[in-house]
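In what follows, a structure is listed as structure tokens, so that the remarks can point back to it.
Here the complex is missing a single protein chain, while all its other protein chains stay put.
And now, subunit A:
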Amino acid sequence: MRILVVEDDPLIGDGLKMGLGQLGFVVDWFRQGREGLAALAAAPFDAVVLDLGLPGMDGMDILAAWRQAGQDVPVLVLTARDTLDERLQGLDAGADDYLVKPFALSEVAARLRALIRRRHGQSVSRLVHGAVSFDPVARTAWLDDKALELTARELALLELLLSSKGRVLSRELIEEKLYGWGQELESNAVEVYVHHLRKKLGAGFIRTQRGVGYALGEPQ
């Protein structure tokens, strides 16, 4: 799941990027308000972590601009402004959730997962398809109740496929969801990960739609 982080404090921003990265998210981090504003439309982000006190453009203004432009990506606001008035103001401006600094990284991750799940209309966190199931919190996949050994990218691809049931995902979209800006990527990376997953989960788990992309196969 690809997350946009807009946070001007270098230590917090770096921590979010590194920490959320370890927790299974693909993170792009921007420190300037205007950069963050423009970034949301440039990639298929699943959620945003937005600080309010930003240089160039205030977080509240960015949020309002996104909502005005019709962006419905879930936004988790992170801020030190904690008075009731300010929290209400943020929620009214279109924030989906609110966390006051200092916060626990695990809580940020949990809230992001909940926001994304809710957006996809899921109410349970575990994703199941046939004999394959995946726990986004534990970042563990099972085949017939047997835990699988998967790399972080393989897990990310599995999560993406499981949360996009019935949809065909283009190679470009998969690349964008799996890699943040500035991350190196081999031209055939997606094919490689699809191949690995098929080997571990069964050839029919991923279906190739020629000229379009990949989708989940029939549940087995």
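Just so it is clear, a contact is a pair of C-beta atoms (placed from the backbone, for glycine too) under 8 Å apart; a residue touches a chain by one contact, two chains touch by 3 or more; residues count from 1.
Assume contacts and distances are computed from a predicted model.
Per UniProt, the protein behind the absent chain is "histidine kinase"; the candidates were "Carbohydrate ABC transporter permease", "histidine kinase", "Membrane protein" or "NADH-quinone oxidoreductase subunit H".
Annotation: of A:R81, A:R153 or A:R171, A:R81 touches the absent chain (contact as defined above). Considering the whole complex, the residue from A:A104, A:L185 or A:A203 that touches the absent chain is A:A104. For the chain missing from the display, the contacting residue among A:V26, A:L54, A:A95 or A:L155 is A:L54, taking the whole complex into account.
Contact between subunit A and the unshown chain involves residues 8-12, 14-16, 18-19, 22-23, 31-33, 53-56, 58, 80-83, 86, 100-106.
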